[in-house]
Structures are given as C-alpha cells and as structure tokens.
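With one protein chain withheld, the remaining protein chains of the complex are depicted in position.
Note that the chains take the letters A, B and C in the order they are written out, and that residue 1 is the start of every chain.
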Amino acid sequence: MAFLTSNSYGKERVRLTKISRSGGRHEVHQYSVEILLRGRFEEVYTKGNNAPCIPTDTMKNTVYVVASRTEFSSPEGFALALAKQFIDRFPQIERVEVSISMERWRRIVVDGAPHPHAFVKEHGRRTARIAHGRVSGNGGYPHLEGGIAGMELFKSSGSGFTGFYHDEYTTLPETDERILATTVDARWSYLPSAAQGPEESFDGAWSTVEEIITLVFATHESPSLQATLFAMGSEVVERIPIIESISFSMPNQHHILFDLERFGIENQNRIFYGTDAPFGVINGTVSRDPVPPAGSADGGGRSGKAARGDR
Amino acid sequence: MAFLTSNSYGKERVRLTKISRSGGRHEVHQYSVEILLRGRFEEVYTKGNNAPCIPTDTMKNTVYVVASRTEFSSPEGFALALAKQFIDRFPQIERVEVSISMERWRRIVVDGAPHPHAFVKEHGRRTARIAHGRVSGNGGYPHLEGGIAGMELFKSSGSGFTGFYHDEYTTLPETDERILATTVDARWSYLPSAAQGPEESFDGAWSTVEEIITLVFATHESPSLQATLFAMGSEVVERIPIIESISFSMPNQHHILFDLERFGIENQNRIFYGTDAPFGVINGTVSRDPVPPAGSADGGGRSGKAARGDR
Amino acid sequence: MAFLTSNSYGKERVRLTKISRSGGRHEVHQYSVEILLRGRFEEVYTKGNNAPCIPTDTMKNTVYVVASRTEFSSPEGFALALAKQFIDRFPQIERVEVSISMERWRRIVVDGAPHPHAFVKEHGRRTARIAHGRVSGNGGYPHLEGGIAGMELFKSSGSGFTGFYHDEYTTLPETDERILATTVDARWSYLPSAAQGPEESFDGAWSTVEEIITLVFATHESPSLQATLFAMGSEVVERIPIIESISFSMPNQHHILFDLERFGIENQNRIFYGTDAPFGVINGTVSRDPVPPAGSADGGGRSGKAARGDR
Partner (left out) sequence: MAFLTSNSYGKERVRLTKISRSGGRHEVHQYSVEILLRGRFEEVYTKGNNAPCIPTDTMKNTVYVVASRTEFSSPEGFALALAKQFIDRFPQIERVEVSISMERWRRIVVDGAPHPHAFVKEHGRRTARIAHGRVSGNGGYPHLEGGIAGMELFKSSGSGFTGFYHDEYTTLPETDERILATTVDARWSYLPSAAQGPEESFDGAWSTVEEIITLVFATHESPSLQATLFAMGSEVVERIPIIESISFSMPNQHHILFDLERFGIENQNRIFYGTDAPFGVINGTVSRDPVPPAGSADGGGRSGKAARGDR
C-alpha cells in the first residue's frame, strides 16, 4: 500500500522587471520569484483529479498581474502582496511560500548626478521570503524574512585559528595570521508586527545589515569564522529592533600558502593559491530571545540549548 | 541580548576517488562528500573558544583515511562507515550528517567485453545520505537514505493536462497531448534494519528504483506530473521492501508550441521551443505507511493528512 | 578618428525541439542553435542606419520556419538548410555561421523493445557547424563540421608520464601508472563533397568517431594525453574517408594521490583526490593531408610545420 505523506508544488524563476516612472526618474525592480503551494492537492497526485490543481502557469500570470496592480518598493512588500493574493484567491491553499531574489542596480553617475534611468549592476543580491498559512495566530501569522546573498568578503589580516581540537588525523597548523574569505548568505526573521509597518523599514534593515556585516568582517579580530558569524549576528539583533533572529551560512574559502621554499624562496605570507573544493561551511542562527520563532530562517536542526554571548 | 539558537558546520565537496584493484579488474568509486556536524560547539561561536572545534581540515583527512581503511562497495556503505567514525571518535558531536554524490562510470566495451580499467561517464548521479545521532532508539537510529539525481527524461506523447482549476488569470489551454520533460531528483529512506544488511541490497535498490522511474515515465498515461510522481513512488514502496518512503522533486520543463500559423504554416504539434525560466516544480513523498519516519527524506512541511492511492 | 574594422552579430541559444511522427514512432531533434552573420552591416554601427539590419528576432523565427519546412535527420543537415536559407534570402549577408549543439536522447527500453516516444538523456552532446560564404570556390564552399562535446573518460591504468623536460621549477614526479581523466571536445571537418552526400553518412561518421575515441582511450598505452590525442585523430582520418581533419581540446583532469603516509597508512595507489583547478589542456589537429583546409576546425594558430606520425 502506498500513501502520499507530503506534497507541494509551484513555479520557480518567474523573472519580473517592473519599471516605475515618476517624474522622469525610473525605479527598477528586478526579481526572480518562486511560488510554492501546500494544501488540498492530494487527489491531483493520487487520483489524477486535476480539479483543485492551480496551474503553475496561472501562478506566473498572477505574479505579473499583482506586480502591475500593487505599489511596492521592496521585495518584502511584493512578497506580502503576492502571498495575500494566493491565500485570498484560492481556498484549496493551506500555505504559500514566496521567495524573491532581487538584482541590485545602482544608478550610473553622470556629471556628478545619479542618472534617472541608467544602471550598473552591484555585487550581491537582496532576498525576501514569506511563509503564509491560512490560519493566523500562533505559528500562522505570515512569517516574513529579508536576506542578503552572494556578498563576497576577503581580508588578508586580522584572522587566526588556534587552540582547536586535535585527534590523530589533525594536520592543520595553528596560525594567528591567515586569509579569511567567505561569501555571505544571510536571512533574517522580522517581528510579526514589522509586516504591518512601512516598507521603508525593510530597506533600512537591509542597509544596516549590509553595513554591520562588512564592518564586523573588517574590524573583528577573528579567532574563527564561527566567532565572526556570532559577532555579526549579535550586532544585527541588538541594533535592529524589527529583526528577531538572523541565520548565516558562510563558506570558508581556503587560501593556502604556496610552497616556495623548495625553490629556495621565502614565502613571507605573500603567495597563496585559492581552492574551490573542498571548502568549509559555517552555519548559525543568532536570536534576540533564547528561542527563535517557529518557521524561522533556520533551515537546519537545533543544538540542544541556546548559548548566550558575552558581548 | 543575543543568543546562538542553532548552529552546525562542516566540509563540502571533499572529492574522493578510490580505485579497488582485485585480480586486474579495477573498481572506481568517485564521490563528492559533505560532512555536517552538530554538537557542543556553542562556545566556538560565542566565546571564541576553539577547544571543542574539530577543524574541517581534519574532517577532510578523515574521509580519505576511512576510505583507505574500509571495504565498501556503495555510497551507503561508505556513509555508514564515515558517520560511525565521527560519532565514535569525537565526544562533542551530537549528530553527524554525511551526504555523498557519486559519479557513475560505465566500463568501455572492447571487442564485446567490458574493459578492466577504462570507463565512460553515465548520465545521472547516485547519492546517499546518513543522519546519525549519538543516542540510538526512537528517532536516534542512523537514518539512511539512497538517491538518484539529475536523471533527465523526455516523452513526446502519453501526457496531457486537463480539468484543472480556473480563475480569471488562467490562460493555459487544456491539452491531452503535450511534451513531458523533467529531471528526476529522488531520495528514499531505508528501513532501520537495512543499515545492518549487505551492501548489495543498496545496489539492488538503486537499480530497481532507476528501472521503475524510467518504465513508469515511459508507460504511465500521465494526467499530470504529480500523478506520474505518485505512480513512480507507489511502485517503489510496493516492490522494494527495504525502502519505507521516497521523496521526489521534479521540475516541469516546459516545451511550448512555436507559433507558425502567422507565417501560414500549420504546426501539427511538431515544432516546439524549450524554456529555462520559469519552470514548474513538483514535490511529493510516497510512503508504505501513512506516516513517514522522523528525519525522513521529506525536506518540506507536511500537508494535513496522508492520502492513500487507489492503485 | 575611429574605424569599424570588423563586426558580426547574431542570435544564440535558439532552442528547437522537433518531433517527427511517422507511423507512431517519434523522432526527437533537440538543438540549441547559434546564428552569426557578417556582411554589409557597417552603417548599423557607424551611422545608426538600421536599413540593412536583420533583427535577431527574425533569425530566431527563421530557425523554426526552416525546421518545419525541411526534412532533416542530423544537425549537419539542418545546419546546411539554415545556412542556405540565410544566404539565399538576404543579399547583405556575406557569410553566415550556424552552430548547433544537440542533446542525445536514447529510447527507454520497455519489455525488451525501444519505446516509440519516451527517452532518457545520454551523456555527451553531438554538435555541427557550418561556415557558408556567399562566393563559392576556393575557400568559399560551405565549410561543414561535425563534433562531439562533453564526453567524460576515465582510466585507472595504462597511462604514464615520464622523460619530460626539467627545469629548476619542475617538481612533478615521473610515473608509469597514473589516472588519466578527460572530457573530450572534438570537431571534424568534412570534405567539401560530403555536404552533398546523404545525411546518413554524418550519423555514421559520428558513431565511428565516438567508437574510436572510447576504444583508443581504453586500449592505448598512453605516454601522454598528447599522444593519446594523436592516436585518436590518426585513426579517425584513416578510417573515415569523408573527414579530412579533426581537432581536439582535452583537459587533463588531475587526480592526485592523497598523502596517507603521515598517518602510517600505505596508499598503494588507491586513494586520490580530484581537483577542478588548475587543469592542463591539450589541443591538436590531425589531418589526412599535411595542410588542413582553410577555415577548418582548428581554432588556434599553427605550429611551424605539420608532423607526420609513424603509425
């Protein structure tokens, strides 16, 4: 006997570009949108009954219609509007997730002034995500997240790695001066009340998180990428009231001293080679409260108990 | 105040090639391995105390050492050996996850005979994954999975999509003859007892799943990709006793009729263009029992109740 | 003063799927097509005069129209038809290049018989390319090529690398037993007369080249990837009369012995790690005649004189 014990479906990579024209100055919103639905779709799978099945093509159309009908200035704002449309429109949906990845376009500066409609791409992406259940209340409120993806950082000093655990297969030398390089992917959970707030607060949160991440990276004397992660996250939850927790996933992109000594040359900590594989990966969630919210950005399991920082 | 409410870390893309030479005939095991640890690592993050921190470089070394010391013939077997090594060796670990992606090498046939040491790559990959907690018992046994990834399928008949839900933004025409194209990613959970069984049973499971997926894809008159998914999954759990559930994630890679009528040419369902974006995605888990095992391959949430198929 | 000293333009990644239905058995032709034009387009660039400019959107439409109007069974055949359409239709074109990458779909076998309309993807791609100038004659005939791309090969014995040049920065140890792994990209030039021949000869050439490459890879005792390349190419031009030359570009995908001795373990040539970067790359063109045809598949420069093999 076979049972369908879970299911979901949706549309990925719906690519939306919206141009807002007000007084000659254009705003560009360029999003890649993903929609994922859960609900009473079992019979689509088990009986070949398509009656409840919302075509993914309709999901795509809905993205463009909602974009045209809604005023929004942030991916969080658009995600909220889209999720509401799906929940309100389709009774068979129990939960919708909307994920957005936004390209960052910076105005080209001409004669000292930002150009009204010409842009060059910025490094890194901004993201937003909402999980919206039909029932509100405990665990059912729209869980809203912001995020930053693909922000690459590099420092050539101010990072070490010493005092770690050794077993018989440990060969890594301790060092108090190493290259630290990573690509930040961060997602943060907004307080439920923030979803009712003005969209400007999302823009403000993003800019402040970006600033905190770069400044902490630059100035934190790093004993490990883990400690740098916690320093970043602590400052985020302490400084931004509408964020209740933030999760990071950061690769440790190793740079290894090239062996020049065999050629009679002293390396002097100058010549390195980078590697793609293997790489370390460091994950962690930092919260204002000892327990993060249900359905939070934390994609993985939990360690036994929350740990408080000394900061 | 800031709290670390979850954390994990590890090593990705550890690339192992093991050559087994017995009597002139070589076996190639080519794996990309990922290790992820949870445990008592909070102080690494919160206090800069590296004492419990197992360097990811040590994880890498461990992969190669265990590969050299262990006899194995399957990624499942190697995952079991690796997970055991980590749990046994390091008391600070509470849970280890090992994920393996295996390249498939097929022997080149020379004069009608498979060559002893020359191979050409096969399409698709085999995967395995284990989540091993320190405490055994309910939920603590090693949760072992097998998988298949990147298997691309295409059919030019035997697929339709009709009778679906309409709202005002639905424009998709109904059709009883369309192209169905997808790339199968499947992961299945083994019964706990299977982890003690002979490795040959993992190879047998993989081959049977591959066969079921291709045969069901070819012969199932598909009213939707969802229904094809359930047909595949049902046959898997019904025919392979050591598998208790299987999860699929399958994109619907759309092929759209090119409009030739504007040039006075009848298309006759022959000329299509493929698109990368957007694409549909269909997920589902099929289980032998109404409730899948804790920690199962199901990556997403659950819909309210399991649905039984009529098959 | 500024001059436009060369120019070309076109359309890339035109994705065509053509289904041929004859007697219930379907044939799938799935191509990604690239069109590149040269001709009297200078004023488009230099004067903003679009009068001669064929929109790339028209190129795309033309691909689908020609696909619907033409009977073809090979990418070479479709490339010939497309190039002729462009040259015949547009007087401002002096030269058109058409490049095709074909997905390989193998019939799923059901109850011992190939299925009429269900397929699984095969590893590797087939390619074709034509460069067609307006004037025929010496150098102006349609230069037609076939190709194979992305065929990954691996052997765990029968390969060494010894006796090479040493300078003070050479540290590579000599070995008479190493792993040889590569991904073959090959392109071959057909004799001008072949373009008039039956399409089956292109299919036959492709199958024979594929067979030669795999068999030579398996059986050639390789002193270097260069020598294996020449052995492959020699057999191609000697055995396939319609091919006048073949060019290869093959990475040397290094597999390096992992240092287990520091853990008191003997490696015994069994445990390796693969690397993505850096990698070697070996290029070469093998011809039936000492001088390859003008406009041949050889993308790079020439070494001073052709070298004859002893084979």
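Following the convention adopted for this analysis, contacts are C-beta pairs under 8 Å (C-beta built on N, C-alpha and C of every residue); 3 or more make two chains touch, one makes a residue touch a chain.
The shown structure was predicted, so the numbers you read here are calculated from the model rather than taken from an experiment.
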Query raised in the report: Which one touches the absent chain: C:Thr58, C:Ser193 or C:Gln268?
Result: C:Thr58
**Report entry** Hidden partner interface residues of subunit C, rising order
**Finding:** 1-15, 32, 36, 38-58, 60-62, 65, 89-90, 92, 94-95, 161-165, 167, 169-172, 223-224, 226-227, 229-230, 233-234, 237-238, 245, 247, 251-252, 276-292, 298, 300-311
Query raised in the report: Mind pulling the subunit A residues that touch the left-out chain?
Result: 14-21, 26, 28, 30, 61, 64-65, 67-69, 105, 108, 110, 115-123, 151-158, 179, 214-215, 217-219, 255, 258, 260, 263, 265, 267, 269-275
Query raised in the report: Which positions on subunit B touch the chain that was left off?
Result: 168-169, 171, 262-263, 275-277
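Operating definition for what follows: only the chains that are shown with their structure count from here on.
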Report summary line: Multi-chain touching residues of subunit B, meaning two or more other chains, are 14-15, 61, 65
